[in-house]
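My structure is below; once you've seen it, I'll send some questions.
The complex appears here without one of its protein chains, the remainder shown in place.
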Amino acid sequence: MRQYIVKRFLQSLLAILGAATVVFFIIRLSGDPARLMLPPEASEEQVAALRESLGFNRPLLVQYLDYLKDMVTGNFGNSLYFKESALQLVLERMPATMDLAVSAILIAVVIGVTAGVVSAYKKNTFIDYLINIWIFITQSLPVFWVGIVFIMIFANQLHLFPTSGNNGLISLVLPALTLAAYPIAPIARTMRSSLMDVLQQSYMITNTAQGFSKRRMVLKRGLKNALLPVVTVISLEFGVMIAGAVVTETIFSWPGVGQLIMQAVSNRDFPLVQASILIISILYILISFITDMVYLWIDPRIKVQ
Amino acid sequence: MSEEKLLEIKDLSVAFRKNQVTTSVFSGLSFDIYQGETVCLVGESGSGKSVTAKAIMRLLPTDLVSYPEGEIRFNGQDLLSHSEREMEQIRGDQIAMVFQDALSALNPVYTIGTQMVDLIRLHAKEKLSRRQALAQAKKLLAQVDIRHADEVVKQYPFQLSGGMRQRVMIAMALSSRPRLLIADEPTTALDVTVQSNILKLIRQLKEQFGMTILFITHDLGVVYEMADRVLVLRQGELVESGTRDEIFTRPRHAYTKQLLNSMPRIYFQEQTELP
Amino acid sequence: GCSTGTSQKGAAQDGSLEITIARAFDVNGLDPGFLTENAQVVDNIFDTLVKRDENEQLVPGLATSWSQVDENTWEFKLRENVKFTNGEPFNAEAVKYSIDRVLNPDNNAPTAGYISTIQEVQVVDDYTVHVITKNPDPLVPTRFNRYPTEIVPPKYTEEVGQEQFAQKPVGTGPYKFVEWNKGSSVVLEVNKDYWNGEPEVKKITFRSIPEASTRVSALLNGEVDLITAVSPEDREKIEGSSNAKLSSVERAGNTVYVGFKTDVEPFNNPKVRQALNYAIDTKSIVDNVLRGAAVQTESLIGPKDFGYAGEFDTYGYDPDKAKQLLSEAGYPNGFSATLDTVNWYIKNTDVAQVIAEQLKAIGVNITVNNVESSVYRTLVPSGKQNSMYVLGWSSTNTLDADAAIYAILHSGESYSTYSNPEVDAKLEEARGTTNEERRKTLYKEIEEIVLQDAPRIFLYQENQYYGVSKKLNWEGRIDGSIPVATMKAADSK
Amino acid sequence: MKKKLVLRGNWKGIISIGLLGIIFAVTIFAPWFAPFDPYQQSLQDILIPPLSHYTSHPGISLLGTDQLGRDVLSRLLYGGQLSLWMSIVSVLFAGITGSAIGIIAGYFGGKVDAVMMRLADIQLSIPSMLLAIVMVAVLGSGLTNIVIVLSITGWVTFARVVRSQVLSLKEMEFVEAAKAMGVPSLIIMWRHILPNIWFTILTQASLQMSRMILLAASLSFLGLGVDVSTPTWGGMINDGKNYISSAWWLSTIPGLVIAFVILTINLFSDWLREKSEG
């Protein structure tokens, strides 16, 4: 086990390096920031001068090697746009993102798993169809729709929650619900499909024969058997939330990493993009490691490596 | 042995439906089991023994199976007209079953201990703590000749040998002291020493608690050792039934005779001289 | 009723006014010399030598008076007894320091271009400076109204360094910096010793709410008191609400046009360009698509700009004439082209689609290509856009024709796809002369030439809308600034 | 009796195939069904609500008009073509490659697994918007590019979910049996593993469909799509973003249409599944 973790750690370092490399080249392919940093009136000479002073006119490979060197020494440079340590900026935004993503995933898991379980358990009944319809509607209406409608109803009409901003728990409710709306669908559907598989298995029939009520069986037994793909979907959705909550963050003016990355990308703020992708990839790698560990817990037949 | 009928099966028919085609497994099957007796169901492979057992427990997949006619009466109640909720009261508690296929019958992701503890607590008359239930589980495992029960409870089904899994299933079925035990080829994977111990255990429980047993097996030796009465099934038809001695000494139906004849035997000349 | 605590904030009971302003963006730094976005926040922390009153007239700020000494020299007399909020005195040294650090090429100040006509600032005495320009520059006082010339305290700035200064700025302005929560808000509190009297509003929170509809919701909910960039379709909502009102500023935004690459077939033919101008029903676009959120105009110079020469009426909607011109130009059956758009202007993609549809009527087939904003920003200056492209230009910060048209008409400028030696000459002359009458004439002539030459489809100039809580008395300004010091509680009037 | 049985067991199939048929017919032959030209703007009739009369030309707009006075119903019908086509193609690409990668990684485990899953981690950490922007900046916009971006962002889900199932499936005895028999790995994956995860893949695919439609729309807003006036469902939803409170039908109706299509597809896959199990 310890050996496995060490191995995994080394792999992860490679993966982080990979992500860093991909991002390094990809972001540079999309144009350099010199133009974007200057006001529109700036002349081409000014742009060229800035480019030179930032070192973006050097050969890509040289820049890359420099970048690697910096990275090894833990130096991610200053954001071009904010003029602050890029890493610092990302880390500052991380807590807000985590608040949002964690509470959203919790909501989504609770609702999604429940909905999935109920609809598998009550397969082909009115309630199953109802849940399906609801799930697909929430999935097909875009995040901004959900967000804006939530604001209209809960903030403007009912005055229950503030429209936006980050002032403690109360302002977390609407964005978290909005962000949770989407992943409910994949979680619930995966749960349903997987649980239906499990309910077919002969060990479930054994449990029936042993006198477990269907509900008890599903909740206490089948759930764990069915969890494998669901956990995967959850981990994926959680990952997407960390970096991909841009729309929700924008609508609720939630100062998270998603917005920061988008800003950084559209400003071609190379150091900031690199720093955020680095943090994000570390998080992903952590998530996928945890997921793999959860696999081991769920199904003892799965072996490490 | 009382004259009270514990289980009555009257004109039972079972059919599987698949793509609008229905295949009948058997029709018009009838037999009774009296309180406290051991009935052995023997017969050809594929003749419907397991289906009968599952039908009694109402375990056949409801959307694929139909019971065009017949009744299954347990203790006077018609099981076929029971709701699922009512069946839950009966299963495991009143009627317990040992499945033929022990590997797939155990949940792969829980330890033996967890599965046994849950079951024991489910049927316990008074509230049991997990620890108490675990102790009981270990005791049960020991009774079915499992050594190192302490370790086995911590293991997952795939880590056990075929015979061990089968014994776990038996232990689980016996844990609730059911009124009727349906054992579907429970000893197929057991070596003879263990098998004879288990048979002994079952007989003992039967005596102690008046358990009634429906024993499905192909092993005539086991039949001989266990049965009060024997039912012979062939292609969904009850071709013969009678007391053990009747069947073994005066088999009437050709199939029964064939069955007895094809029994492999060890001709021990010196058998009696064994120490 | 409202249950949110924040909604009670507006006018506190004790009469001290605290307001929240919601804008679309967070600031990226608070150093006026190194800003890359608009200066609504820093304007309240710093002062310029020259200010504008509510009629957009230049009035004394930190300078009490200014005059031109010779062709290339301007003299500013400075206000005495002004202190930065950290106690540092304001004086000529501070002025020189503030301008020098922006002009210093090593500092790469992004907006150095705004004052690049300045050669140097000379300290004459403690309260007098001379601004020496490279060439005669009529705009020096105007330039000293823009944020790159806001005055910073030399000692403090040196002490903390450029980076720290952008985090914790100190100025002479009506408000002091309190805190900046990255990505969400900047808080300022009143400067009790402000040289121009203590403002009525005691505390300002600038929040960033990027989503337009959320901004409106927050205003209607009473969470914020002032919002910028109200989108046209939200206007009615605000007007209909009981606790907020709309403040419209006509023609305070970009003048939007469709540019042609005038060296590319078929747009190198002026007849084609004129034809396309005739083919567009701008009025209908403005009335129906924009719902009156802009004003149709063929003038590239806004009415508040110096050099505005009134409106023109050259190209009415006349598809027949357009067709005729096209056949004269040799395209009786029209042609195909791609129109690049970007989401910078009000409903720009919609407008582009209407343009495409209207051009279809004269046989011109347009593909509308919506380009991602940051890509567009690099595409257009490098001339890689398609031969038709949407662009808007404004002079709101300078309010001068030079800023409004030089960059988009002078050949070789990055945003210009037009080249006409006559226009170039006039542009250069207007830039170099301080004679106001001469400049006005020149701009009028330029506009007339350009209108005939039609290097673009002339469309409209956008309006700006603010949503203001009824508790406040404030009207939006054409230069887009939000001088909170001028705000009053509604009942005090 | 018999007929009734056929109906009872297969109503899901009958209804879903019927509806899918209608959906495809109506979108493919949109010109026949659409009441108006989907591109025709009518600046007098901007944002008229459903069931109101046009002023500029005769006729009723059944589902209202959009911000340029175009008929929403007609645009929906035409929009289906591109939206369905784009999402189906990219789900196919993503589904096939993702599932293949997931099966291979799960089945072989070890180094193969490590390499592929770390690749997936890398893929996940690169925002799709960044990819899109790079695409626009480097290759320009276009339909193929949008499908490429969609497929690239979609494969990971399939790969991860499939892998998780394969990890436990490959420990099953029947897989061991096939291995011991010397059945080539490729065939084991194809014949023994794939059929057992087929419904997982199907479930994910139908979930990805709507995601792709919506994502395609946000990509076209970044300039990576088709001509903005070409109707697509996602594009229509985005068009309505600013009008959610004033013209609800603009975003909501296409959203509901997508939901309806996905629901139908799910009904169909449910039916397939029940058939295979029954």
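Order as written gives the chain letters A, B, C and D; numbering starts at 1 within each chain.
Keep in mind that, in the parts below, a contact is a pair of C-beta atoms (placed from the backbone, for glycine too) under 8 Å apart; a residue touches a chain by one contact, two chains touch by 3 or more.
In this text, contacts and distances are computed from a predicted model.
Not every chain of the complex appears here, and the one that does not is recorded in UniProt as "ABC-type oligopeptide transport system ATPase subunit", selected from "ABC-type oligopeptide transport system ATPase subunit", "Amino acid/amide ABC transporter ATP-binding protein 1, HAAT family", "Dihydroorotate dehydrogenase B (NAD(+)), electron transfer subunit" or "ABC transmembrane type-1 domain-containing protein". Only one of B:8, B:88 or B:185 touches the chain withheld from this view, namely B:185. Within the complete assembly, D:191 is the residue of D:53, D:191 or D:275 that touches the hidden chain. Although one chain is not shown, part of chain B still touches it, namely residues 16, 18, 42-46, 49-51, 100-104, 145, 147, 151, 154-155, 159-164, 167, 184-185, 188-196, 199, 218-222, 224-225, 245, 248-249, 251, 255-266, 268, 270, 274-275.
If you put the missing chain back, the residues of chain D touching it would be 172-183, 191-192, 195-196, 198, 276.
The working rule: only the chains that are shown with their structure count from here on.
By number of C-beta pairs in contact, A-D leads over the other of A-D and C-D.
The greatest centre-to-centre gap from chain A, using C-alpha centroids, is found for B. With centres defined as mean CA coordinates, chain C is found 87 Å away from chain B. Chain C and chain D have centres, each the mean of its CA atoms, that are 43 Å apart. The set of chain D residues that touch two or more partner chains comprises 133, 137, 171, 244-245. Taken residue by residue, chain A touches two or more other chains at 30-31, 144, 148, 152, 265-266, 299, 301, whereas all remaining positions touch fewer. Looking at the complex, you find that chain C touches chain D at residues 212-213, 231, 233, 236-237, 284-285, 288-289, 341, 343, 347, 349-350, 352-354, 356-357, 367-372, 374-376, 378. Within the complex, the chain D residues that touch chain C are 39-41, 43-44, 46, 67-69, 132-133, 136-137, 141, 220-225, 227-229, 242-246. On the chain B side of its complex with chain A, the touching residues are 57, 59, 84-85, 88-93, 96-97, 99, 101, 104-110, 118-119, 122-123, 156, 158, 169, 172-173, 176.
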